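Note that this complex is displayed minus one protein chain, with the remaining chains in position.
Letters are used for the chains, namely A and B, taken in the order the chains are written, and counting of residues starts over at 1 for each.
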Amino acid sequence: MFLKNCWYVASQASELGRVLMQRWIIGQPVVLFRSESGQPVAMEDRCPHRRAALSKGRLVGDTVQCGYHGMRFDCSGACVAIPGEEQIPPALKARVYPVVQKWHWVWIWMGDPALADEALIPDLRHNDMPGWTVTGGVLTVNANYQLLTDNLLDLTHETFVHAKTIGNAAVAETPMESKIVGNEVHVQRVMRNTPPPPLFKRVRNLTGNIDRWQIIRFQPPSSISIDARGYPTGTEDPEKGLRWFSINSITPINETSCNYYWTITRCFAQDDAQITDLIHNQILATFMEDVDVLEAQQQMIETDAPNRGEISIRADFGSVAARRINQRLIHKEAQGNARKQGAVPSPEELVKAT
Amino acid sequence: MFLKNCWYVASQASELGRVLMQRWIIGQPVVLFRSESGQPVAMEDRCPHRRAALSKGRLVGDTVQCGYHGMRFDCSGACVAIPGEEQIPPALKARVYPVVQKWHWVWIWMGDPALADEALIPDLRHNDMPGWTVTGGVLTVNANYQLLTDNLLDLTHETFVHAKTIGNAAVAETPMESKIVGNEVHVQRVMRNTPPPPLFKRVRNLTGNIDRWQIIRFQPPSSISIDARGYPTGTEDPEKGLRWFSINSITPINETSCNYYWTITRCFAQDDAQITDLIHNQILATFMEDVDVLEAQQQMIETDAPNRGEISIRADFGSVAARRINQRLIHKEAQGNARKQGAVPSPEELVKAT
Partner (left out) sequence: MFLKNCWYVASQASELGRVLMQRWIIGQPVVLFRSESGQPVAMEDRCPHRRAALSKGRLVGDTVQCGYHGMRFDCSGACVAIPGEEQIPPALKARVYPVVQKWHWVWIWMGDPALADEALIPDLRHNDMPGWTVTGGVLTVNANYQLLTDNLLDLTHETFVHAKTIGNAAVAETPMESKIVGNEVHVQRVMRNTPPPPLFKRVRNLTGNIDRWQIIRFQPPSSISIDARGYPTGTEDPEKGLRWFSINSITPINETSCNYYWTITRCFAQDDAQITDLIHNQILATFMEDVDVLEAQQQMIETDAPNRGEISIRADFGSVAARRINQRLIHKEAQGNARKQGAVPSPEELVKAT
């Protein structure tokens, strides 16, 4: 069960162009491209005629031409040409999904298009901040998307999974403060006067101890931004230390796999390409360590008795809270749909029905 | 659900010899070989003793020796030897399927052997016509066999899938005439004074326009022959143009894959091995383009809501008609079986039962 009436990342803005690209999102195949004017467009990747994959066809101007029988669909999903036929059955429409480019990524609304509201896109503004430098990518992970939100809401694991880059003993030893704010979860860990982890040293030549912050914000269903700071102890001086945001949004492919979109966006050494490369490669290596742990965890869950409970500890407050928020939103959405299906028909519907 | 009381292609005649060969047909494993006198033989590829794969054994004269415990079965399926034992349990019989070599291929009857009648083999005589030259092969396709019959009954797709060989704009632009003739479907497309597609040019050095015919005949459950002609406009002269039959028969492996047997048989340049090679390679490349489209289509169908409808257009007349014929035949066969199971017992059966 996935939340449908919400925005998911469908692709990085940079990877989308005048080429048909396929992505699977909450179990559905989607074909993505840019119109001639550069607007991102998304359709169900099934031709309404015989369900051929539209992504195997080609772009003809602002239409998608199916690669099988050559039917063409415009950006509204309307069929505008059937080779060799003059009449177009009105039902022959491709499903189109609302898409919006924002915060470095292209977002898709898989639910009721009438409810798609750009204002509901998670606030990940640090991906697009003037004067900040972004690097990032996307990883396919064979694990349920909530294993990733769990992962990002309890960074204790950095000590054990990421000792080569961003983890050290200080992380696991320092308790977190967590709170629920509406539909968001905020988790914070402040480590005073602790040794910097290996990557911080390499990136900013930190030699002595630092004060270190991890300020985590979860926005449902699966966006997590982490305000990470490490300044020489007592200085609170970004100039001498490190500050970046780790921005993460996870899009379910299906129940057992997901696409993990990530960036690191920083406000120091903005034009230093070597630093960008260093951060990119080290964070990618860090996340590949997570993939290894999470894919094994997924296998253990799949092979376990279906309703075997987990034992939670204090550090799980944030991830458990986030799961409950998603559960509540999914439940509410299902109730809304049920109400709609049993609703008193509108006057228009009554007219149609008679 | 497959039709059982019908003939399917089990192998090309040329590939069967004195070696045990395994094929899966409508979900069942079959072992095939030729007897010493050259007759094709087919058995269930499960030893009746412990279900070892007989195809992993070896031929001993006209018997199949199981590779596990050495039992031998003759061409009627009777067990004729059990190593170390003198008595052979009468129930120890391998299932044997009727097989017939005809039209370049070996045909198998997976249903009730009492109903197997050679006269029911689809008429694909052009595969075996004196003075015609045949080339062909077999492809395993990960798609339901009816996606291939759909494909062959609407050649509109040539324009979009096969633009490098046999397709051009003329195909998609010209409407088809279709009719149902008993259990057959006949579809015809006549293109007057149109440019020849690339492969026609290469094969017959056609420079000017041609008159072009595609005369398609579907015989259930899955044989389709296409009489393809391309003569210089107005001449109707095979000597100056091209005429071949594209003969196709598709054997389900299971619900989601099939073996696609194909040939091209021609009545020009019969002894020109270079022309044979050119046609073989270009048609194989053409069919590999279909495989790409059809396997993606199969995935889209499997992942879609189970009963989501398709939107059909005029060009689908032939393929929809063929599907309905198969559906009717399968339904009729199931009814026949049900009647048989509930039938008043014969006197012999009554004697046995008491």
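Quick note on the criterion: contacts are C-beta pairs under 8 Å (C-beta built on N, C-alpha and C of every residue); 3 or more make two chains touch, one makes a residue touch a chain.
Being a predicted model, the structure only gives us computed values, none of them experimental.
K.L.:
Return the single residue from B:53, B:190 or B:291 that touches the missing chain.
P.N.:
Considering all chains, including the one not shown, the answer is B:53.
K.L.:
May I ask which residue of B:85, B:236 or B:277 touches the chain that does not appear here?
P.N.:
Of the candidates B:85, B:236 or B:277, B:85 is in touch with the missing chain.
K.L.:
Would you indicate which residue among B:29, B:137 or B:175 is in contact with the undisplayed chain?
P.N.:
The single option touching the absent chain is B:29.
K.L.:
Kindly state which of the options A:113, A:175 or A:336 is in contact with the chain not pictured.
P.N.:
Checking the options A:113, A:175 or A:336, the one contacting the hidden chain is A:175.
K.L.:
For the full complex, which residue in A:35, A:256, A:297 or A:337 touches the chain that was left out?
P.N.:
Selected residue, touching the omitted chain: A:297.
K.L.:
Tell me where the left-out chain touches chain A, residue by residue.
P.N.:
150, 154, 156-157, 159-161, 172-175, 292-293, 296-297, 299-301, 303-304, 310-315
K.L.:
Contacts of chain B with the missing chain: which residues?
P.N.:
Against the left-out chain, chain B lists 27-29, 45-46, 48-53, 56-57, 65-70, 82-85, 87, 89, 91-92.
The rule is simple: only the chains that are shown with their structure count from here on.
K.L.:
What rotation angle, rounded to the nearest 5 degrees, superposes the C-alpha atoms of chain A onto those of its identical copy chain B?
P.N.:
Rounded to the nearest 5 degrees, it is 120.
K.L.:
For chain A and chain B, let me know how many angstrom lie between their CA-based centres, rounded off.
P.N.:
Their C-alpha centroids are separated by 47 Å.
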